[in-house]
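Worksheet: the structure to be examined is printed underneath.
With one protein chain held back, the other chains of the complex are shown just where they sit.
This part shows chain A:
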């Protein structure tokens, strides 16, 4: 979830490998008839669009966005080339044994928030004498997100199971709003999923249906969102505990205009088709 004009911490002329890490992301959380399933992609990227100080430079950049000389002007310029810092990150983080959170936005901000909330919930569990509820976990996330709204860029989906209310999903977007929902989507890739969810979401799916649906949604978003990619990770939380699944990039379904992967062109040619344009 990147915003358009954010100051980057790295200086002009530095390699695109350094700089603030953000998770242009796709995150999803759904309730099914026994619990919740959280899903996410695994791409962490660096490089942000920075404040444009010099209008002259701006014109150049808009005309030739990918020319290297723009780096050497000495003024802040629009972002050139996002580097994938981690292609297999785990954006679904545990808060307690029964509550997990999907993180999107600034990697640093969401890591720090999760760490604090995990710490608070640990103490809360000791004092309470039983597992924390999903609502409490979500509200602690909200507290940090709301009270520090001017400094944080963190969009989170909290999901879990407790014995009082069963499976629950809470959305905590950028301003610190908290909303309980039967399904939630977030991150930059979520733009591509609003229509899919409107069209295909049903309440009370089975665990298998819900898992397939989450993987489908995340992989469709990954197909179109440049800031999402890698593998799909899912975490299922229900009365029996937590199950984690891993869907590597090469095992995801193929969508429109995507082709079957091969080891080499030579294999295709050896396969006997004389026309290289045949698909």
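The working rule: a residue touches a chain if its C-beta (ideal position, glycine included) is under 8 Å from a C-beta of that chain, and two chains touch if they have at least 3 such contacts; residues count from 1.
The rule is short, and it goes like this: contacts and distances are computed from a predicted model.
Of the candidates "Proteasome subunit beta", "DNA primase", "Glucose-induced degradation protein 4 homolog" or "Large ribosomal subunit protein mL45", the chain left out of this view carries the UniProt protein name "Proteasome subunit beta". Checked against the full complex, the one of A:131, A:173, A:189 or A:230 touching the unshown chain is A:173. Annotation for chain A: contacts to the undisplayed chain at residues 146, 149, 173-179, 181, 191, 194.
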